[in-house]
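Taking it in order: structure first as structure tokens, then the write-up.
Missing here is one protein chain; the remaining ones are kept as they sit in the complex.
Chain lettering (A, B, C and D) follows the sequence in which the chains are written, and residue indices restart at 1 in each chain.
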Amino acid sequence: MDAIILQILNGLDKGSAYALIALGLTLIFGTLGVVNFAHGALFMIGAFCAVTLQRLLNLSFETIDPDKTDFLGQPLKVKTPYVESWFGPDVGATIIDWSVPLAILFAIPIMLVIGFVMERGLIKHFYKRPHADQILVTFGLAIVLQEIIKANFGANPIQTPAPELLSGVATLMDGVVYPVWRIVYFCFAALIIGGVFAFLQFTTFGMVVRAGMADRETVGLLGIDIDRRFTIMFGLAAAVAGLAGVMYGPINAPNYHMGMDFLVLSFVVVVVGGMGSLPGAVLAGFVLGILESFASTTWATTTIPGINQIIIYLVAIIILLTRPRGLMGRAGVMED
Amino acid sequence: MGILEVKGVNKRFGGLQALGDVNLSVAENTVHAIIGPNGAGKSTLLNCLVGKLIPDTGSVMFNGQSVLGRKPFEINQMGISRVFQTPEIFGDLSVLENVMIPCFAKRDGAFRMHAIEGVQNEKQIMEKALLMLEDLNMADKRNMHSASLSRGDKRRLEMAMCLVQEPKLLLLDEPTAGMARADTNNTIDLLKEIKEKRDITMCIIEHDMHVVFSLADRITVLAQGTPLVEDAPENIKGNPKVREAYLGETA
Amino acid sequence: FTNEPTGGSVTLGFNVPQTGPYADEGADELRAYELAVEHLNGGGDGGMMGTFSSKALDGTGILGKKVEYVTGDTQTKSDAARASAKSMIEKDGAIMITGGSSSGVAIAVQGLCQEAGVIFMAGLTHSNDTTGKDKKANGFRHFFNGYMSGAALAPVLKELYGDDRKAYHLTADYTWGWTQQESIAAATEALGWETVENVLTPLAATDFSSYIAPVLNSGADVLVLNHYGGNMVNSLTNAVQFGLRNKQVNGKNFEIVVPLFSRLMARGAGENIKGIVGSTNWHWSLQDEGSKAFVKSFGTKYGFPPSQAAHTCYVQTLLYADAVQRAGSFNPCAVVEALEGYEFDGLGNGPTLYRAEDHQCFKDVLVVKGKENPTSEFDLLEVVQITPRAQVEYAPDHPMFAGGALGSCNPGA
Amino acid sequence: MFGLDKKDTTLLLVVALLTLLAPFILNPFPTDSGLAQFNAGYPDLMQRFVIFGIFAIGFNILFGLTGYLSFGHAAFLGVGSYSAVWMFKLLSMNIIPAIVLSVVIAGLFALVIGYVSLRRSGIYFSILTLAFAQMSFALAYSVLTPITNGETGLQLTLEDPRILGTSATADGSIPVTNLFGLEMRSATDLVIGPWSFTFSAGYYVCAIVMLVAFYLAIRIFRSPFGMMLRAIKSNQNRLNYTGLNSRPYTLAAFVISGMYAGLAGGLMASMDPLAGAERMQWTASGEVVLMTILGGAGTLIGPVLGAGMIKYFENIFSKINDNVLHGWFAWMPDGIEDLTVAIIHPFIGKGWHLTLGILFMLVVIFLPGGLVEGGQRIMRLFSRKKATKDDKSKAKQPAE
Partner (left out) sequence: MNVKPDFSKGKNLAETAPAYLSVWDIHAYYGESYIVQGVSFNVHEGEILALLGRNGAGKTSTLRAIARLDDPQISHGEVWLDHQPLHLKNSHQASQLGIGLVPEDRRIIPGLTVEENLQLAQIAPPIGWSIERLYELFPRLGERRKQEGVTLSGGEQQMLAIARALARDIKVLLLDEPYEGLAPVIVDEIEKTLRLIKEQGITTVIVEQNAVRALELADRSVILDTGSVVFDGAAAEVLENEELRAEYLAI
């Protein structure tokens, strides 16, 4: 029983990661109709915003400790972060400890700017081009972004731990413990998803963008500056992707290709959810997350060997064959 | 017994009764016009004939065979062709190719692997397509990208695509809408000529009364999904119900 | 024979992952190779050439020919690695190929070198199969393997955690993972440990939570992570997140074991690695003369200490050069002969044997532990024990290694 | 000639000439010069060019003509490779049965996957194919290891029970793949002055297969079948109302392109008898998509160019290291040399991905039709003179 509850929690947690990434992707892909292979890279850049902030906070001056030696036998240089010297060791250490939550504030403007620049400078010219061209250009961009990160941060993962207070486990009920940060992640995802839904639901923004997607020209004819809205939408999507990345850091240490790892999966989630449907993407994220969790139990893998390897794809196939447009897709979106 | 027999067809879209108990019999080698106010269900009826929609109840017999439950391509192979209300053509292909494709469908059936022999060797088919284009005054545009035709030309192209198949039953949904008067007249002449030359039955939907009265042997007036009257053209003009529901004062 | 050097120089092929998740390891390997070439050509301080038991090398290249090299990218994919190796052989005339940082790649390239008739000096490859069922006459491995990890770890584990333990294995679902799991399970079961469960995890997995959660209530009190690279960093991080480190089971502290360790991975795992036991081929803090010399010349040139991958690659290059020098010929068959059954010392692992039967090196194995209070970003592991060579040796026909045949050396065209 | 019109015949002849002379064309630089690094005329890479060319040509029959974007085509290539290697292991080292089997098996595989996936269109189709391929990859990597040899890839061993042939040669090695005795690995070198050219048997076998494949592709493009496929891309709805059943057409295209992929896989295994699971991964499927788009989707020669371009970068740029750079720029003054090397450094060696990424972006931004469009623009530059630019002379004045 406990095991089942745990797997449901895991499923929800995985699902919230999928849903959050898919949410950003579906804004660009399902709504703007751009096959954005750089979305994974945006997620990755979000995570590296946290890494960068952590590095910035850890910027240190060096003092020599004559008692110790480094690997070449020379006196060891000891580093003290500036933050600690400015605010005192305790406050400084706390600030460093909280670098991931702080990175949320840091990442939002950065991701918005990246989103705007990307849209204005590049994607804008590709709305009317075939999907194939969009794939090529965004894939190229993803590679470039990845390589830039790799050149600066290396290929190995870099830990961005959660603050002390939010790490460790929480006892949810007797015998069921769960990592605190994962609970935080789930709540955060729910918050962002709710926020985006509200924004698109309670304003005409979503409708206008959808309309612009279907027929830019006519929307322009009705006096609406659709370009600006597309840009905002793109920035929003980039910010969502980035925040998903920032918060994901403490769960798995960021590395430069984490985006690619998630890319294919997030496309699957979006499509299974149904093109153009935000709730669909979120629902599919959770469905796939939970199923994946259950498929990795020993019971499942002994019943059907290898099921954990293929579950997501298998479910995707079954859903797409039984429901022509995924879970909640709209007719006519990217069907040709 | 007509070539096309529609009996008791009903079609609902949610709460809307688009077709209510439609009965229609089209005699062979005649032109049957269906007219009626906008939203009367004319296009919907046509959709039920070509397999785009399946009626909720009722039967549709063509040449003694039921068309219900068949796929659009099967129905076409039975001998029903349709011109759509908004032109449906192969925009990426040239005008000539657009007309050749139905020729292949006519000759080879719904599927045949012709993967090796070049198109340019299909002389007969090409000639047939060209002749058709000449009939419609479009031969000079044969190498144009069909997407860049003007709207009227697109309509004519679609007509060519249907006529070249020499269907037994040709369904025309507003074939002359958007066509210049001169071309409308040409089209009328062409349809008349075809009717005389070939064994063809036509079902035509039109709002242009000039076209309707020049061509139709019989007219059905549809209103709110049900046939209002069915009669010869002379009688329709004078029918007060039709005047009120459809023609207005100016007709 | 293939690519016989005719001019004044000889070309070696360094085939390392330059892109993909192992790019950092590849970069470190490449540094080591460059250093080795420098030393072979008489540059720098000579590094381990000074401590090497064989004195055949004299700093004038190999057999008097200046050593040159070409590099390529394996992308950690068998296909790409073979393509890159082939281009070195066919285009650049490389006479020896070395490098790699995964077993799949090593075995694929080893097979290629056998067919093409050049020598392959494996880089970082830990699977039993490399010198087991997939061994090849033209291929040599200096690095240790899964069996040795198990044999070295077992006594230490017993000492640290007792002989009444229940182990839960998470294993990467591909050949390397399986062979390592098999080796470790065998070694620990011999101690009296019980293997509660072995769960295979997909290679593509990034979040291991759904594999870790069942561990909590399984009754196991040790978790063995048969993962490498990013998989290992993630599974370990997840295990720590779930509080496994602070858990008490069966009245004992819950423990995590990572059988194959590397410093680069340890860095990726950050805080989570502290106190976790594993095995490694070599570590820069070793105090023998060879290691000190190597760390010094590497550290001076690059500003940080070498990784175990760098070490094994450097050593392999020297060993190859030395074998040619001793054989007096670049002919692969002569090199094979010179390396087979060769005993040497002074390269950082103590007295070492290149066994003739399977071309595997036998040497001491290090058992290490994540350091609690590192003094620098490199000082992440501390050596718990140096397991003597005798303890990790096995018969060439040991069941875990059986199946393949070395075949005969192929000098190529 | 060959049942093609003049333009296509010229194209075919040009391609044939280029492929057959590739050992010369790809090795323009003397062996000892610094630029020899850019030579691509060695057997393995030349084989890769044509094999991936075949793969991309086949992919283009599906994607370029019908517009159905398969994201799982690498699965067919992988299946082809596995079949071929098994044929080598079990039957004979002759490549003919191996290639035949790989084409057949890949075709069957494509038939099954295509039959299911083609029930959907657009992005839904893409994801279905992707899912099938990813499942094949995951299974080949793990559960199916007895058949695929998992991570390591399926290789020949000294114990293979080869029915027609020996398990091992007299000197204890694995026999070499051959075409009725002509060994695929055999090659002859031709040295002319400082130049050296390699003629490899394997390459010419691949090249001839590619020319046949290319020729067939032209015939398909120009056939009524090809026209139907383009019609499907343009307006599938219309096609159905015209009395044509689009399903068997798309399925046929899918199977044909799957067979091309299988052929490529079989050839790849014939040149180098190893089949690895990564060949089926989504990145591999993505690669052929990129090749096709980069070269120019829907054009005949584009995919081959795209394939060549990507493989060239992968194999040539990745091998340039700082050492080589210093070699090239040794003539510069030291400081400037170091600076130049430092500037180029990020783009070569381990940075070849970066260069490739930038290249993708540049091509798609400036040459919307891919490399082929680049070629056309150059051609147009030469024939510019004819084009009248004087619009005003044509412009009529408003009616009076």
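Quick notes
Methods note: a contact is a pair of C-beta atoms (placed from the backbone, for glycine too) under 8 Å apart; a residue touches a chain by one contact, two chains touch by 3 or more.
From a predicted model like this one, the values you see are computed outputs, not experimental measurements.
Contact with the chain that does not appear here is found for just one residue of B:2, B:20 or B:37, B:37.
Within the complete assembly, B:209 is the residue of B:78, B:113, B:209 or B:229 that touches the hidden chain.
With the whole complex as reference, residues 204, 207-208, 210-211, 214-215, 217-226, 276, 330-333 of chain A touch the missing chain. By the touch criterion stated above, the residues of chain B touching the omitted chain are 13, 16, 36-40, 42-44, 85-86, 148-153, 174, 177-185, 207-209, 245-251.
In the analysis below, only the chains that are shown with their structure count from here on.
Taking each chain's centre as the average of its CA atoms, chain A and chain D sit 33 Å apart. The geometric centre of chain A is 52 Å away from that of chain B, both derived from CA atoms. Taking the mean of the C-alpha atoms as each chain's centre, chain B and chain C sit 75 Å apart. Taken residue by residue, chain A touches two or more other chains at 306, 309, whereas all remaining positions touch fewer.
Taken in their complex, chain A has these residues touching chain D: 35, 122, 125, 129-133, 135-137, 139-144, 146-148, 151, 264, 267-268, 271-272, 275, 305-306, 309-310, 312-314, 316-317, 320-321, 324-326, 334-336.
If you check the complex, the residues on chain D that touch chain C are 39, 42-45, 48, 138, 141-142, 145, 149-153, 155-159, 168, 171-174, 176, 185, 198, 272, 274, 276, 278-279, 314-315, 318-319, 321, 323, 349-350, 352-353. Of all the residues in chain C, the ones that touch chain A in their complex are 20-24, 173, 197, 199-202, 204, 206-207, 209-211, 213-214, 216-217, 230, 233-234, 237-238, 241-243, 246, 264-265, 267-272, 284-285, 295-296, 299-300, 304-305, 375-376, 378-379.
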